[in-house]
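A single protein chain has been removed from this complex, and every other one stays in its place.
Take a look at subunit A:
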């Protein structure tokens, strides 16, 4: 009677304890004398369910927070209209011209370098890196990006990996402007995919496909190979796996933290004063997102390159990931949330429910033993 049935699915030690973050109902407190009516009282569980319906920490991470309208006034509205005219009529064409010029320069230099210097790999790679940094600077200029970099610039060394929090694909462009990283990304369709397969390929970028489960081992192997190679560009990983709205961080995937190398955290925080840089991929395509950035006044953000971290003795990769997430969240002023970003696309695993069921079952059996 005192033996609990062992859970047939082994409890996933792969994740930090969610119970530490969620509000605990009275069921989880150990009552010295649990009465029968406490066992039959389902109201704490129901209250938790209703609480989740009314507001939950996961949906909050992906909510775009549009700024309050400030222009409904006799004198503010004309000013705002003037601003719209300037942004769409003057700034946007100028920026489009700058961007087009940048692309022309880039393409006319890139292809000759790529094909003509086939034999001289070192020189070719160096030129390609500078060219990619150049086109990214053009991109940032096309949104009037005001980016402040704090901390030592990344250096090209083997056995190191860079991790950053993820708000939009422009994170990559902002970081790439300063250092030509090789990044691991989801393969996208359309013109972005074309760019990925041609130009980014030469930087040593790695692709993955979220929907394929076998993909994980292949990608893990590619990551390891890249990190151990001395000539490869420094590797940048976004361990959240999805774009979050820059107020919260979701759980980091452990893949980047079990490669056996130094992890250098990068924290990125956008200032929403002119535009919200969060790319809500459910609501907008990337092109629309870029156009929105190009018709706003400026994109303001801070980038902090933080102190490299190593796996401490006796620390698991999960704990290491949580520790780095903590460092990034504190630096960028983000709140931590215990959910896996991929829950955007799938249901939570039943193991989480089983944890709750197990603790309730334990208190029931303890009570029945007391008779």
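In the analysis below, a residue touches a chain if its C-beta (ideal position, glycine included) is under 8 Å from a C-beta of that chain, and two chains touch if they have at least 3 such contacts; residues count from 1.
Note that in this section contacts and distances are computed from a predicted model.
Remark: of the listed names "Nuclear pore complex protein Nup85", "Metaxin glutathione S-transferase domain-containing protein", "Calcineurin subunit B isoform X2" or "GATOR2 complex protein WDR24", the one matching the undisplayed chain in UniProt is "Calcineurin subunit B isoform X2". Check A:56, A:121 or A:231 against the missing chain and you find that the one touching it is A:56. On the side of subunit A, the interface with the absent chain consists of residues 1, 4-5, 7-8, 22, 36, 40, 42-43, 45-59, 63, 339, 343, 347-348, 352-354, 356-358, 360-362, 364-365, 368, 371, using the contact rule stated above.
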